[in-house]
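First the structure, which I've put down as structure tokens, then a few questions once you've had a look.
Excluded from the complex is one protein chain; the other protein chains are retained at their positions.
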């Protein structure tokens, strides 16, 4: 029957391996069982249950692309599918996985010593430890190169000073990847360090007045003469290139994730208008409604098709830097458009938290902002095309 | 100097009478003194201070277009300017005034008996009593003609049964304008009634899980065999025409109000980007930012120009039914677009409640929905153009 | 009846004086009688009948805001209404009037000597002579300050050298307003001159391969050691301020004009869908069609409301520089959007020249480009708002 594949008109499912399909299915079941039931309440109370990390660990979705130290060794495509499924529930949960996998496990694995890997990766992958990524500062959002946190070399390590802000997981983290510039040097001197929560001089605080991504704990990291021993410096970093390697991993996950949120809202809206009677017929029988549904279907599937090809390219070791900027920018924008339309289609009921859409709408304001706003990615793409920087 | 009139490029201020200017100025000062300081906290706590009604009354902005019973007797233009100023702070405050003026005082004044006017108007205009407008029901949002609340004529009055939903002010109201259909008759039998909070069988409840317009108390009205004496029926109504007369009054106020919210967010964003340094220069020096600022300026002022002409037409007694659908649809849509862009321009800070924009963004989801969604007004306009109903 | 004022929902007509209404009516009749019958054929043949200038002159619409030298002495509002009516037929006709009035008669009147006024204005106002405005050059479109045409002072006049391009009317002009920079000086030395077609060293050519505004003759002006006597220098210019004074006059006319083109296409589309049967009912009965009609109605009337207020401000001597950038940018963009939608609504028939819309669609590509593209006006507005130039 012709309608059968409206949800997957490009047969994206047919391009998954059996393992990838199974991972997606398991995660979807986990979400339905464990996350959907708590999400409304957790959001209302700004509550993140830190036990979730161990559940994520048991599911094999922390650092999942690693082949060692307990990682599941999945493809990047599977990593994308996981982000997609998790963010159907809430961007906060996907964010917590993105941070742990792409911004903590990934840099330790890529740039760390064997000792660092052995010490940190197993617990991070099991979810016994929670990590965070200390790059952003108040005065350096889209322009990370202006960060002011500094390190000073001492005989047997480094002294760090500075303040990080807007750090996902900061208030609950055990492990802190901190990026800093050498004192009195320029931004090219950047280095990464692994800190732990009990280090003297390290304090964190919570941002209380956030209106979005409320489940996700976000905060400041204050570094006041924190001593980091030599063996906790990430030895194999290559300046900013290493920082961007982390960010790009995370952006890849975001690009899949937001399509999950959009997809969920599409289906909520579709079910709603098929059942809601107005002027004696289902809302779904209106042309204006059907046009919106068709545009949701279109943009979600264009996004997924592009994500699929990008994941395949990444799994083949290709450089997908342009694809990543395209997907971060496009998928956030289109997903937010879809979610806004879905909200509208539910009328007054769309204002109630039990219909979920409003939470996604508000969450995506964060997701479109972090890891490079739409404008920044436009200009990165423009620069890569023309060879001219305009920012 | 050329820049002087960027805020008012069409010289709208020059079309106001001195009285209209003064009212606008007084209300703006009141907002700055009394409302801005409480709005963030009130929103966080879903708190509406009912004493505000008496303050609104003292300001002369309840039922302000009435020439009798204590009304200020202002123009409709002045009424629009008040909505514009109040909604700069929060759509909830403007909603409370719209309801009291357009949906409670207006129908009593237009369709009520002398006795009803004398009994209710003075206290409503002074803000000593709070009113609400009971039309909407759960199954009848955009299609009010399908309401199910009924009245049955008795010897000396009426018995009302039914449940109203999504009623602004229901939980705090003293006076209830209730619309109902005669039992076993069709929707043309609609009549309006004035009820009071202590009537036997009348109960209200609060919608707790609203995510938007949180300051404004919204709820259900449950009518269980409520007896309404003959003298509390609105005698001079003319069926649905009277209902729409109320709604149109309210829509006129909304059309001005949302431009206030947009205007406030424009200025917040403008100040922010002028002061925020990124890549070593103010954000405001970026072309992509300046384009957004120019589009905010354009759409707000196109909206205000149209509001001005419509208000003048209304004050001359012209039928502005088409203008009202244009303004409700256009101004809500364009204002929300502006507010979303403003939010984006503030980056992560735009996610914090102290920057106000996120609250406006979330509020306008309600405002665009109530009193006729964008789609409904498109189809009303299309029907008035072509003579063909498509819904 | 409610539908009565769908065409003028803001009652703009009620703000015209009787004289303004009459001018609009006369011009509309002239268009219907004299222009509509020839426009399709003239466009196909790239044909401009230069006798039209004398007809425009007889109608009193050349230099119409002048009170002397034969000018009709109308308001700027009347000038806008004329542009609106003429461009309903074709942007080329409106362009020819804009050039003559705003770019030739206006600068001679504002910056010329009494002798210059007496010599040139009467024939230009009667349409006995045709003028053009030589500012633009191939390498200086949006950036006029980079023009390369130069003048050299001699004992009794000036020698001019350079090449102007994209000059409306150049191939048919009798009178040439030429702007040039002093040799070896910077762009601040700009001066304006009045040249005539028989001046030695002045040649013009036609741009043959234009795809848009085909009725309007456009071309180059080649100046090869052209001697201009002292008394043909515009004495009272004040550098670039004078140039922009001309451009702003023209932009004001364009802003009204494009709404005429949009309005015509709206009505053509409306009539078409009301009469075209598809799936056994008029196209007009479809929601998707009605939504388009409503948006045409909205944007045209928002534009007209803003034009009206701006014209009133201009007639009161106010500085409307911001309004002009708003209107040029907004009205061109929105009109083109409307025309594109109208074209789409006519399906295959919209591809035929006898339905007019395709010609308007193609014309507006020129109109949106000349006198400052959308982007340039965005950045001008942004600069006026923020005080920071981003270009």
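Per-chain numbering from 1; labels A, B and C assigned in written order.
FYI, a residue touches a chain if its C-beta (ideal position, glycine included) is under 8 Å from a C-beta of that chain, and two chains touch if they have at least 3 such contacts.
The model shown is predicted, which means the values in this text are computed figures rather than measured ones.
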From A:34, A:143, A:196 or A:295, residue that would touch the chain that is not displayed: A:295
Option from C:29, C:49, C:115 or C:143 whose C-beta touches the chain left out: C:143
Residues belonging to subunit A that touch the chain removed from view: 2-3, 5-6, 9-12, 14-15, 270, 273-274, 282, 284-287, 289-291, 293-295, 297-298, 301-303, 305-306, 308-310, 312-313, 318-323, 326, 329-330, 375, 377-379, 381-388, 390-391
Positions on subunit B where the hidden chain makes contact: 286-288, 291
Touching residues on subunit C - with respect to the absent chain: 136, 139, 141-143, 146, 166, 207, 209-213, 277-280, 286-288, 343-344, 347-348, 350-354, 358-359, 361-362, 365-366, 368-370, 373-375, 378-379, 390-391
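As a convention for this text, only the chains that are shown with their structure count from here on.
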Pair of chains whose C-beta contact count is the highest in the structure: B-C
Distance between chain centroids, defined by C-alpha means - subunit B, subunit C (Å): 41
Averaged-CA centre spacing for the pair subunit C and subunit A, given as whole angstrom: 51
Junction residues of subunit A, two or more chains touched: 286-288
